[in-house]
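And then subunit A:
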Amino acid sequence: MESTIVSAENINAYYGDNHAIKNVNIKINRNEVVAMMGPSGCGKTTFLRCINRMHELIPNARAEGVMKLDGEDVYKMNAIYVRSKIGMVFQRPNPFPNLSIYENVIAGYLLNGISLPKAEKDVIVEKSLTSAALWKEVKDSLHKKGTFLSGGQQQRLCIARAIAMKPEVILFDEPTSALDPISTSSVEALFHELKANYTLIIVTHNMQQAARVSDRTAFFYLGELVEFDDTKIMFTNPKDQRTQNYITGRFS
Partner candidate 1 sequence: MVIGNTSAIAHSFKDLIFGPSNTMASVIANELLEADHTEYLSALIELGLVLFCVTVVINIIGKRIVSKFTND
Partner candidate 2 sequence: MEAKIGFRTATSLIFKGVIILFAFAIAIPLIVILFYIIRQGVTQVNWTFLSHVPAPVGEKGGGVLNALAGSFILVLMSSVIAIPVGMMAGIYLSENPKTRLAYYAGLCVDILQGVPSIVMGIVVYFWIVKPLGTFSAISGSVALAIMMLPIIIRSTEQTLKMLPDSLKEAALSLGVPYHKVILKVIVPCGFAGILSGITLSIARVIGETAPLLFTAFGNPYVSGHIARPMESLPHLIFTYATSPYDDWHNLAWGASFILLMFVLVLNIVTKVITRKWKVQL
C-alpha cells in the first residue's frame, strides 16, 4: 500500500478573480498528523476545503489542478462520495440540535437513509465515541439531545460523528480555537490516539499547537505553500526566511 494518501498537484483556487491558492503541491502520508499554519488570510482553510470539495459551497469559488485521494482525482469523482470518504471537523462545534447524541454519531448513515441493524449501529456508536474519548461521559445519556454538553464535549461528539463514517483522512479546521484550554488539551490528546487509524490534517492558528501535535507542518503565506517539512525542523531550523519570520513572531 502506497504511503501517500493525499496528493495535491498544482492546485490553484480562486474566489471570483481573487487568486487565493497559488500552485500548491503537497504529499501527505498515511497515519501522519500534518499541521497547516500561517497568518490570517494565507489560504490554509481554503486549501483544506479544496481537499474534500467543500470550497464548492461558496459561490464563485473554483479550484483547478489534481487532488488525489488514494490515487484517484477527487475532482473527477462524485463530490458527495468524496465527502463521505473524508471527515471534517469545524471551528465551532456543530452537532445537529434536532438529533440525540446517539443519532448524531451515526448521522452520516441516518441522513443518507442507510439503514443498519441496531446491533451494528450500537457498535459503531460505542467505537466512535470511545475513539473520541467521550464514551464514558455520555454512555448513560445517549438518547438525550446533546445541548447539555460542554464545548469540548460537543467538539468531541463532532469528531466521533466524523469517525463513524470510517474515513481515511480527517480534516480539522481550527478545531480548538473556540474551546477553553482544558477542552483544547483533551482534543489535542485525541489527535495522538487517532493517528494510529487515521490521517489527520489540522489547520491551526496557533503555532504552539502545531508544534505540539504534528509530525510534519506546512507553512502557508499569501496563498503559497512556502515550506513543508518535519515539525522539528520547521520550528528549529526552517529553510525559508518567511517561515523564520513567522515563527519568531515578526508577523502573525
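Following the convention adopted for this analysis, a contact is a pair of C-beta atoms (placed from the backbone, for glycine too) under 8 Å apart; a residue touches a chain by one contact, two chains touch by 3 or more; residues count from 1.
With respect to how the candidates were assembled, all candidates are chains of the complex that A comes from, given by their letters.
This one's a predicted model, so the numbers in the text were calculated from it and none came from an experiment.
Asks: Consider subunit A on its own, then decide which of 1 or 2 touches it in this complex.
Replies: 2
Asks: Please name which positions on subunit A make contact with candidate 2 in the complex.
Replies: Within the complex, subunit A contacts candidate 2 at residues 52, 54, 57, 80-85, 87-88, 90, 92, 94-98, 107-108, 110-113, 145, 147, 158, 161-162, 165.
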